[in-house]
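Some notes on the structure that comes next.
Missing here: one protein chain of the complex. Every other protein chain is in place.
As written, the chain order gives the labels A and B, with residue 1 at the start of each chain.
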Amino acid sequence: MENCGAYLDTLRRTAPLVQCITNFVAMNVMANVLLAAGASPAMVHDAEESAEFAGIAHVLTINMGTPSPRWIEGMVAAAEGAAAVGRPWVLDPVAVGATAFRRDLGARLLALKPAVIRGNASEILALAGAGARGKGADSADPVAAAEDGARRLAASSGAVVAVTGPVDFVTDGVRAFRCANGHALMPKVTALGCSLTGIVGAFVSGQPRLEATVAALAFFGLAGERAAHGAEGPGSFQVRFLDALHGLTAADLDRGARVEAA
Amino acid sequence: MENCGAYLDTLRRTAPLVQCITNFVAMNVMANVLLAAGASPAMVHDAEESAEFAGIAHVLTINMGTPSPRWIEGMVAAAEGAAAVGRPWVLDPVAVGATAFRRDLGARLLALKPAVIRGNASEILALAGAGARGKGADSADPVAAAEDGARRLAASSGAVVAVTGPVDFVTDGVRAFRCANGHALMPKVTALGCSLTGIVGAFVSGQPRLEATVAALAFFGLAGERAAHGAEGPGSFQVRFLDALHGLTAADLDRGARVEAA
Partner (left out) sequence: MENCGAYLDTLRRTAPLVQCITNFVAMNVMANVLLAAGASPAMVHDAEESAEFAGIAHVLTINMGTPSPRWIEGMVAAAEGAAAVGRPWVLDPVAVGATAFRRDLGARLLALKPAVIRGNASEILALAGAGARGKGADSADPVAAAEDGARRLAASSGAVVAVTGPVDFVTDGVRAFRCANGHALMPKVTALGCSLTGIVGAFVSGQPRLEATVAALAFFGLAGERAAHGAEGPGSFQVRFLDALHGLTAADLDRGARVEAA
């Protein structure tokens, strides 16, 4: 895929309004990541308004990182609201295998037909019903071990499935891509995976799901590579990462994307 | 207004305890902004204790960015608690025009007599009953379009009303000021508007509302101008902004404030 930059251009030109229902850890950094990239984030989650707002937003993302019964009502209402107006939504099944509560929630959200699912290998394996060893938000499984599960999950759910890690794997169940962009400091900063889900949402708004998801991953990973230059640890890395998301151009992305068909 | 620095001096000398009921995105940055400026923030929101704490705090701020029924109980109790001890409170009507839930909440909070209201143009227009085009937390209307609405809202509510944007407008319904401090990177960092509401609260504690609000806006905007020097994007800007809030002196503010009567 050689035209990742075109997807970034569309994002910057349309500045999509991204409704984010996300966890308490990620809220601030996810909003800053979306602003830096050129999108317009809105954190609107309560059941009193989440469905109505899904009728306004261009795209919805749902992250189950800190779930509770009240929030689940808001998630379900929002996903139904997005479906009612034909807008896509992106699922981030954080630590879905860790507790019975999360396994049930993951299954419930999956039934609401996300357009894209983004998770680490353990999360995708758990959601695909293949068991998994992840205990917290960190993955205990390599990406390669989740490729078959991702293809099955994509085929059964109708979603594009992105397994992220050192080399990402993205599939719609038929076609697949790998993206090698990224840096080892990224998992040392909390909520970057959650924030990536927001970026995927911003890219898929009005663009083809599979390619837009791949472009989002390349953009995010390339910003990580840039940020790592001169960073002295996870603190300075995070600062430079926001600067890089803001500064990267479509031409930079076309040059720096390391994507290939799988 | 040439003595903005005196208001900053009072804030630094008294280090007011600012009770903040704010949204999940803003909590951390708002607390850091208040600490950097010299105030003492306390995030106390639940209905079990928000009224009691409002009797201890010097000033209260209420931001409706991520509302839910339980939090609304806490907001109302706190505003009533502040009124009971004669302490001012500041309203931040985030995205008040976006959903029916927020329109109702805005009207309910307005009836509880805030001393100051700070919002963007779309929010002030919506609260003034003039309709508005804002869909998320970002304004779709220019500040100038909200000046009449702000004057009417101030007159009808008894609050000082601050419309913030590239050039801020502040009025008590009779007198008015404009403040031109600020920088284009500020709206690229999430929750800075929310944090400004906290700063307004810290300035109005024990000081005349209209002038203190203007001084707060000049202080915040001037810190933004300083932070932008040498910033490479929204990440490094945010870091430098906290440093600037901490380092700005009263003399700096007197020299750098760009305020005039409107």
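Definition applied: contacts are C-beta pairs under 8 Å (C-beta built on N, C-alpha and C of every residue); 3 or more make two chains touch, one makes a residue touch a chain.
Here the structure is a predicted model, which is why all the values come from computation and not from measurement.
Touching the missing chain, out of B:E49, B:E80, B:D104 or B:D254, is residue B:E49. Among the residues B:M1, B:L35 or B:A83, only B:L35 touches the chain that is left out of the figure.
From the options A:V59, A:A77, A:A145 or A:V239, the residue with contact to the unseen chain in the full assembly is A:V239. Taking the whole complex into account, chain A touches the unshown chain at residues 23-29, 65-70, 95, 98-102, 135-138, 187-191, 232-236, 238-239.
Within chain B, the residues in touch with the undisplayed chain are 17, 24, 27-28, 31-32, 35-36, 40-46, 48-49, 52-53, 56-57, 70, 238-247.
Note that in this section only the chains that are shown with their structure count from here on.
Per-chain Cα centroids separate chain A from chain B by 32 Å.
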